[in-house]
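The structure under discussion is supplied below as structure tokens; questions concerning it will follow.
Left out: one protein chain. Kept in place: all the others.
Per-chain residue numbering starts at 1, and chain names A, B, C, D and E are given in the order in which the chains are listed.
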Amino acid sequence: MEISNEIKTQVLVQALPYIQKYYNKVVVIKYGGNAMINEDLKNAVMSDLVLLSLVGIKVVLVHGGGPEITEMLKRVGKESKFVNGLRYTDEETAEIVQMVLAGKINKNLVSLLHQHQGKAMGLCGIDGAMFQVEKHKGDADLGFVGDVTAVDTAPIQVALQNGYIPVISTVGADDQGNIYNINADTAAAQIAASLHAENLILMTDIKGLLRDKDDENTLIPFVQVSEVPSLIRQGIISGGMIPKIECCVESVRRGVKKAVILDGRIAHSILIEIFSDEGIGTMFY
Amino acid sequence: MEISNEIKTQVLVQALPYIQKYYNKVVVIKYGGNAMINEDLKNAVMSDLVLLSLVGIKVVLVHGGGPEITEMLKRVGKESKFVNGLRYTDEETAEIVQMVLAGKINKNLVSLLHQHQGKAMGLCGIDGAMFQVEKHKGDADLGFVGDVTAVDTAPIQVALQNGYIPVISTVGADDQGNIYNINADTAAAQIAASLHAENLILMTDIKGLLRDKDDENTLIPFVQVSEVPSLIRQGIISGGMIPKIECCVESVRRGVKKAVILDGRIAHSILIEIFSDEGIGTMFY
Amino acid sequence: MEISNEIKTQVLVQALPYIQKYYNKVVVIKYGGNAMINEDLKNAVMSDLVLLSLVGIKVVLVHGGGPEITEMLKRVGKESKFVNGLRYTDEETAEIVQMVLAGKINKNLVSLLHQHQGKAMGLCGIDGAMFQVEKHKGDADLGFVGDVTAVDTAPIQVALQNGYIPVISTVGADDQGNIYNINADTAAAQIAASLHAENLILMTDIKGLLRDKDDENTLIPFVQVSEVPSLIRQGIISGGMIPKIECCVESVRRGVKKAVILDGRIAHSILIEIFSDEGIGTMFY
Amino acid sequence: MEISNEIKTQVLVQALPYIQKYYNKVVVIKYGGNAMINEDLKNAVMSDLVLLSLVGIKVVLVHGGGPEITEMLKRVGKESKFVNGLRYTDEETAEIVQMVLAGKINKNLVSLLHQHQGKAMGLCGIDGAMFQVEKHKGDADLGFVGDVTAVDTAPIQVALQNGYIPVISTVGADDQGNIYNINADTAAAQIAASLHAENLILMTDIKGLLRDKDDENTLIPFVQVSEVPSLIRQGIISGGMIPKIECCVESVRRGVKKAVILDGRIAHSILIEIFSDEGIGTMFY
Amino acid sequence: MEISNEIKTQVLVQALPYIQKYYNKVVVIKYGGNAMINEDLKNAVMSDLVLLSLVGIKVVLVHGGGPEITEMLKRVGKESKFVNGLRYTDEETAEIVQMVLAGKINKNLVSLLHQHQGKAMGLCGIDGAMFQVEKHKGDADLGFVGDVTAVDTAPIQVALQNGYIPVISTVGADDQGNIYNINADTAAAQIAASLHAENLILMTDIKGLLRDKDDENTLIPFVQVSEVPSLIRQGIISGGMIPKIECCVESVRRGVKKAVILDGRIAHSILIEIFSDEGIGTMFY
Partner (left out) sequence: MEISNEIKTQVLVQALPYIQKYYNKVVVIKYGGNAMINEDLKNAVMSDLVLLSLVGIKVVLVHGGGPEITEMLKRVGKESKFVNGLRYTDEETAEIVQMVLAGKINKNLVSLLHQHQGKAMGLCGIDGAMFQVEKHKGDADLGFVGDVTAVDTAPIQVALQNGYIPVISTVGADDQGNIYNINADTAAAQIAASLHAENLILMTDIKGLLRDKDDENTLIPFVQVSEVPSLIRQGIISGGMIPKIECCVESVRRGVKKAVILDGRIAHSILIEIFSDEGIGTMFY
């Protein structure tokens, strides 16, 4: 579609205050879901990241990779074991996770950013001992599933200061060299908090937090973190949304200005989020 | 007009390669004509400059101010004297020029940029002895009309490096403290050349160079500087266009990548010029 | 007069401790009165400023320009209106003030400093939004007379750090772009306080504070700021001296080491003030 | 074994001139073979690298990973295809190579260096577009086997300047995002040349270049690069040694001071090489 | 003696944790006694200092010179005068002390360090007014014996930051230019405290603090500074050891991590102290 010069300039001029607002600020994006599978969405995300980084925003990309891990486990004939419905990560699984995340997905994203004329550097929680990690403490033993207890942001800062977009896989190692698989949402939240990010964006495959989860017209656009417990009690926040929203709440509590559950199924949803007032998805502040 | 998110993102994404291209490059804009008189155009230019500066372009604004000088001369009851049709600048006129350019227009532009959330610093050729100036050499004695023989870019660089848009009035002083009025087009061209600018933009009140000057559909979009003499001989470049285009040619010869005669009557023509391939107006390269 | 080498060296050697004392310190000089009118005094001031700046003192020049404003108002046939004996500044007057101060006097001073081999940069309160300004609050509405509510010293520091003497006109703009005329004494005092200056020098056309205002032999050389209220009650400080001395008191209260009312009618009084113990004029500390 | 203080000090003092010689110099180590398999050798190499880096040597580690690639290919049931005896790398193989090298081995080495109190950052040729790569040109089509045509050393320098040991996997991507497997010896040689390294060390499973390849007592300790063609003609350099030694020759030709074929089967052979005159293995200069 | 590669590497690898521990830390060494007289010991100390400095330790050498002062006094036929058994330092003696320490010994040590490929700069307490000094206050008037009341570490830091080993003679001057002889142990302790040194090493001609001063097998390797008063009461610390140990205690109290009484009669005792856990001599912490 040919867009008239009037429209072009109107859009660019409207973007101006947002560019000013985010100038030199850190935005951490947890990348996952459909936006990582569909080729068009993928390219849209990459071009968004390069654009943000060009207008002076310090973009940090944190990615997961569930589907590709599952596929690779299948290829090596590794049987899955579940504990209370959660995947148990034995040492062999952890190794596959590491290879798929830090070896394949991470470097492919770096390469894709370069194809969009960006400059990126692929890191994981092991590099520069970025993640201090310990075995996940929960009701059930999940094997090599880890929790990040501290983030050394030095390797991320080194990349940002030298003009690279850091692309981060959420695997880490403890002092004995054991490899741990780490939930990407919580890792992204901790990175955002440690970097004093302006914005944490969790890309998902839903429209946002819905008052009625079967009706996309009931999107709740803004939530104060203090309202969350009440929303949980009312059952509006439930199931898989609980841990995601806890990441948002936690990061906001630790100083991130806003955390957003964003619909990754819409092309360029990141741009719309950053460059407009209404935003899309649900914003926690 | 409400613009859809699809259009918005399309425009922003299309702007990406141009932002990449101009990142950290110097663009010198000679501001004048209607774009300096009409309030809407004026605001459009200011918001364009702030936007360019936010996406990492080093913008330098050089301005004239003919109409306001004429008006002020009237107010002080100063009679004008012409030599071969050109205004003779006696000492009193030079003083009025200095006050109007460096005192009124310059500072008002700085103030206007701040109203658009920009950061600007108003300078003239006298500050930091930026312009080395001598009496204009021509057929007729025009009084205190000066030529810039060298540009010390240090004051401009100081402003740029500290995040200010330099706004420059084209008055200068010689070693004895005589004040000279300097043509803004030629001063802008010399500043662009001395700064090794990527781009020199001369804002005018015409569509560009026309093959038939009475038909705006005959715009010549691109001209190699080597073609200029032939275009002069053919009479396509004539009258007041000759000195303007000589500025373009001279700046390109001294290393500026491209020089553009831009239609300042169109709102946001600077944005369109920078953020699209076709550009508007006539480009010399 | 030929001065013997013995005298020369004696003077230079006596200057030594003062050079040491002021090394790398900020001295703010409010320039006005006769010293701005008489050509010899003017040149003496400029050469003093260049000398101070060469021996490592960070000189900031703040200037007024009452007589030239009055003259220009006359030239444009602008009638003056007075409120309680104070000049009312309508928009047209503010514009003339801006032109005369920021356009004419400021740049002429910069040029004159260059003629004395100095390096200067002419700024006003609008540049880099140096002055945050609001309408003056007083008994009577004086129109566009403004008060400085905060000083952003960044543009001044940028000039100083790059070796330029900042020459500052005391006009400012509010967020809507209205231009305000600001009293140069109070602006200088605020600049001195914001820069943590060592010294504020107010050049005047009087010998200093006199115990008997008709007898120059009754000069009071030193005044503690705590003595000022009593001196006002005694009528020793009275009339136009009150606001000037309040500037001194205010700046000293905010950390300036000493503020001096200096006789600008004496050539090189700045040098004498800086390079001798007794100083001349009245010093508030 | 308890070593006496006399011996300790003697060793340290003897190391002194070598520490002086290599201070702030770059040493590129191609790590492979037995030294990457045997746990004790592995730990010895890591502790050597940390020691070198502590005494001011800028260590760059380039690694291969043949055996682990072979093993992983087996696990996914990928059949190998050979062309003229060389492994053909189809897209699926390239993906496995990338995962094993950049995901598993690379990050495990980084983790191991941290266990030895070092600081490391794992990168591959894709990061920061470090390798410019094109399809290998040879007699036979080997699929996604690539040649490095240029090295952008910026990501390596960034790591070194911030105190990280760069650990580099030799996979790269072209502008279309195709992944290529790159021979680690040649990549290390090119990195060494691009970094103007003092030293290139190729760790192998042989004693060095032997005059009689069946007799380890016939080690040739020093070879001038100009002697290599004659040694090839004589059959002393033959088989798999030819490409390795060509890497040495090429890097020396491009400015590396010396290139060494080192016996990786001896623990701490790197230390011995760096900290003694005779060195071990064969040195090309 | 030829040392096997196995031993060599073992020693170097064992040194690793100590290099890590002392990296970029300051170690102040008071040099004196036999280690300054015996040529072999002297060379051993110099090579130790160069080695420490190469592995990133910031070495500061403080030296005395009693025997050479005594010898020089003899040469000029200067009779010694004693007060309560302590040498009285008249002006002439102070001058000899200054010449011998700052002129001869200091520069000879600098030269010797250069012969060991080090980089050194010889300073004394007078340079850059490093020592603020006053007449020693004690029971008896000792003439020009001084106490350091403050250390300006700037000259030392300047040397260290530019890669020079500062070699410091302990003579100082007061504001009137009187020269004072200062005890090297106490000066070293004050320098160490002012530099927040990791380590203060006092080289002596004894094995360390002995429980039975006639039996070298009764060495006390570690002493907490809080134990010192009790050790004095028991007579274990007595005589000349008291002031030395008070230097240790004082420096530890002011933040030095450990202070060591080291046996300078053993070659390379500094290396052994730094590069092993047990150390040698007595350590106060």
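The working rule: contacts are C-beta pairs under 8 Å (C-beta built on N, C-alpha and C of every residue); 3 or more make two chains touch, one makes a residue touch a chain.
These numbers come from a predicted model, not from an experiment.
Student: Mind giving the shown chains that are in contact with the missing chain?
Tutor: C, E
Student: In the complete assembly, which of E:Lys119, E:Lys135, E:Lys213 or E:Arg254 touches the absent chain?
Tutor: Only one of E:Lys119, E:Lys135, E:Lys213 or E:Arg254 touches the chain omitted from view, namely E:Lys119.
Student: For the chain left out of this view, which of C:Leu54, C:Leu86 or C:Ala140 touches it?
Tutor: Going through C:Leu54, C:Leu86 or C:Ala140 one by one, C:Leu54 is the residue touching the chain not shown.
Student: Extract the touching residues of chain E with respect to the undisplayed chain.
Tutor: 72, 75-77, 95, 98-104, 106-108, 110-112, 114-115, 119-124, 126-129, 154-155, 158-159, 162, 164, 171, 173, 175-177, 179
Student: Could you please point out the chain C residues that touch the chain left off the display?
Tutor: 1, 3, 5, 7-17, 19-20, 23, 44, 47-48, 50-51, 54-56, 116-117, 266-268, 271-272, 275-276, 280
The criterion applied here is as follows: only the chains that are shown with their structure count from here on.
Student: Return the chains common to the contact lists of chain B and chain E.
Tutor: Looking at chain E and chain B together, no chain touches each of them.
Student: Average the CA atoms of each chain to get its centre, and name the chain whose centre is farthest from that of chain E.
Tutor: Most distant chain from chain E: B.
Student: Just grab the chain with the largest centre-to-centre distance to chain C, centres being mean Cα coordinates.
Tutor: Here the answer is chain D, farthest from chain C.
Student: Going by residue numbers, if over half of the contact pairs line up, that's a repeat, so tell me which of D-E, A-D or A-B repeats B-C.
Tutor: When the contact pairs of B-C are compared with those in D-E, A-D or A-B, A-D matches.
Student: Degrees of rotation, nearest 5, to put the Cα trace of chain C on chain E?
Tutor: Chain C sits rotated relative to chain E by 120 degrees.
Student: Using CA atom averages as chain centres, what separation in Å is found between chain D and chain E?
Tutor: Roughly 45 Å separates the two chain centres.
Student: For chain A and chain E, let me know how many angstrom lie between their CA-based centres, rounded off.
Tutor: Their C-alpha centroids are separated by 57 Å.
Student: Do you know which chain E residues sit against two or more other chains?
Tutor: none
Student: Among all the chains shown, which pairs meet the touch rule set out at the top?
Tutor: A-B, A-D, B-C, D-E
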